[in-house]
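On to chain A.
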Amino acid sequence: MNAETKSTDAFEPKIVAFVCNWCTYLGADLAGTNRLEYPANIRILRLPCTGRVDFNLIVKAFEIGADAVLVSGCHPGDCHYTAGNFHARRRWDLFRELLDTVGIDLNRVYFSWISAAEGAKFQKLVTEIVDKTREMGPYEDYKKLVAES
Partner candidate 1 sequence: METELRNAIRKLLEEKTVDVAIGYGRVGVNGAVGATFVTNPDDVDRLVWNNECRQNLATHLTRAEIKKLGKPAIVVKACDARAVVVLCNEAQIKREDVYVIGVVCDGIETADAAGNKTGALMGKCLSCVEHAAKNVDLLIGDEAAAKALDEKNAPNAKSVGHYEKLAKLRAMSQKERFEYWREQFSKCIRCHACRQNCPLCYCNRCVADKNRPTRIDTSSSLKGNFAWNILRAFHLAGRCVGCGACAAACPAGIELDLLNLTLANAAEDQFGYVSGKELGELPLIGTYSPTDKEEFIR
Partner candidate 2 sequence: MSKPVQDWSARVEELSGAKLNDCYQCGKCTAGCPRAEVMDVPPTRIMRSAQTGDVLEVAKARSIWQCLSCQTCTARCPKNVEVAGVVDALRQISIETNTFSDESLKVVSFQKAFLRSVRRNGRTNETEMATDFEARYFFRRFDVANVVRVGLLGPKMIARGKMHFKLGSPVKDKALVKRIFDKCGVEL
Partner candidate 3 sequence: MDIGYYPGCALHGSSNDYEASVRACMTALGVNLNELEDWICCGASAAHCINHDLATALPARNLGIAEKMNLKSLFAPCPMCSMELKKANDAIQSNAALREKMSEIVETPVTGAVDVVNLIQVFQAVGYETIAQRAVKKLDAFKPACYYGCLLTRPPKTLKFDDPEDPTSMDELLSKLGAQPVEWNCKTVCCGGGLTLCDEDAVAAMTYRVLQNALDSGANCVVVACPMCEVNLDMRQADARKLGLTKDVPIFYLSDLVGIAVGLNAKALDLNRRFVSISDELKGA
């Protein structure tokens, strides 16, 4: 977060979210319309579909200092493009296995289905991710690895 505006040096988790344009992005909009407050630690990247989310993006997010990453899209059956989320789901499943073997902390990688109607779910999940990440602390392992590069 911007150094000037930071009131204390307390750890503020940095979350990057890749969300689909048709469900989760609208769900986040709905959270706004309903004024459902949540921590400001999340930065949303709008993509057309979770099917577009290439996994190097997640690695990239850690490289630039993210403490947790969220990928979220439409519930199964609701995909604007009929099946993008199904494709994504299969890849996520495999990618998690790989990350786990490499020793990347799976508690820092979240996947969710949030529909355009689920503003409250968005709020709840983001709050939970921020709280949990705050509890875990900065992703020192990855940060160190980047710093040493």
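Candidate entries met the following condition: all candidates are chains of the complex that A comes from, given by their letters.
Here, a contact is a pair of C-beta atoms (placed from the backbone, for glycine too) under 8 Å apart; a residue touches a chain by one contact, two chains touch by 3 or more; residues count from 1.
In this text, all values refer to a predicted model and were calculated from it rather than measured experimentally.
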Practice problem: Could you sort through 1, 2 or 3 and say which touches chain A in this complex? | Solution: 1
Exercise. Name, in rising order, each residue of chain A that touches candidate 1 in their complex.
Key: 55-56, 59-60, 63, 76-77, 83, 86-87, 89-106, 110-113, 125, 141, 145-146, 148-149
